[in-house]
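For this depiction, one protein chain was excluded, whereas all remaining protein chains were kept in their positions.
Showing subunit A:
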Amino acid sequence: MKTLVGVTLALVPMAGWAASTEYQDIERGRYIGVLGDCAACHTANDDQPFAGGVPLETPFGTLIAPNITPDPATGLGRWSYEEFKAAMTEGVGKGGYHLYPAMPYPSYTLMHEKDIRDLWSFLQTVTPVENAIEANQLPFPFSIRSVMMGWNWLNFDERTFEPDPEQSDEINRGAYLVESLGHCGTCHTPRNFMGGEGSDKFAGATVEGWYAPNITPNAHVGIGSWSDDELVEYLQTGGNRYGFASGPMADEVHHSSQHWTEDDLYAVARYLLSGAGLDSSDWDREPPEPLPEDNPQVAAGSHIYFDRCSGCHTPNGGGEYGIFPQLASNPLVNGDNTTSLIRVVLAGSRPVATDAKPTAPAMPSFAWNLNDEEVASVLTFVRNSWGNAAPAVSAGEVADLREEMRGN
């Protein structure tokens, strides 16, 4: 409490706005920070919240999230509120340099002014930590920040959130959370060649070696077959009967969505499941026909499945609720992109543990006892059984990912 008052008093005059910050504004700002999942990138060490340091692998190189504690030398201690707001909404840092859009200002630009202000109030109460970080680890020419001027011209519009009067307050709240603070599209929308969010909104994309799945209302490859309760369960507890949050989504649940209010989670679920904000032609597609049982890969894969997988996932793909994901009729296995599927078979996976679901049951690694063809076959079998239907997985795809992961 001492730190909180001291820092606030010290910085208020410097920040250039005199309104006193009240407990509820700071608390609200803390929750805004949770909604925006600032900690995912800006907290590398739980003992030093917001002191930065989390590396983010991008197709262009590595960026390291900066220190956003109020430390004057290495954090935001000398920033004004207006400078902070410009970073959040325009992607421009103190002194006019350009941020890289790994900082999701293309989403945060939609934030309500009140939310930005409360977040700022909260950040000033955080314990200052001296931790100098050079965010920009990119190779030339991406290391030249001014290239972002052109990028912004092509990929970024500064704007504010406009509720849709046709939709309920809840759907509009969901839209605000998804599009702005939650910045779901940052991972789930495919990026164009420049790294901007492309046109197939929420259609799924590869992030840090994981596939962030399709979250459109498509029932076959998206989340259209999930109930709102199931989607909330996933975001709140880290898992539902279809799977457990792993990879970058595990961090999201850990730092962010498990702490959201239930009202906000339902708003998000109902907005995503409604398809509002999407053009239905983007997602309303017919599922393909499953490959036949006598397809050589499906036939070979069925034997591997019964040997290696059915003990946990059960012979009919039904899984066991709460511990072993159901594979039958599971959109996560039908996706066009098989990165995550191959990855969990090869490397295994440890999902997020939450207070609600502390078990975090792991998928073991099969890299050492299934070869590329076997992995491709068993996945092809799973993707074409019990209501699933999707293109075959090739041994080449498995070999490529195996090689890439070995490099890491």
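In this section, contacts are C-beta pairs under 8 Å (C-beta built on N, C-alpha and C of every residue); 3 or more make two chains touch, one makes a residue touch a chain; residues count from 1.
Here, contacts and distances are computed from a predicted model.
Asks: Of the options "Transglutaminase family protein", "Adenylyltransferase", "GMC family oxidoreductase" or "Mechanosensitive ion channel protein MscS", which is the UniProt protein name for the chain that has been left out of view?
Replies: So the chain that does not appear here would be "GMC family oxidoreductase", according to UniProt.
Asks: Pick out which of A:24, A:281 or A:369 touches the chain that's been left out of the picture.
Replies: A:369
Asks: Please pick, from A:31, A:305, A:324 or A:381, the residue that touches the omitted chain in the full complex.
Replies: From the options A:31, A:305, A:324 or A:381, the contact with the absent chain belongs to A:324.
Asks: Just the residue numbers, please: which parts of subunit A touch the chain that's not shown?
Replies: 311-312, 320-324, 348, 350, 353, 355-362, 364-366, 368-369
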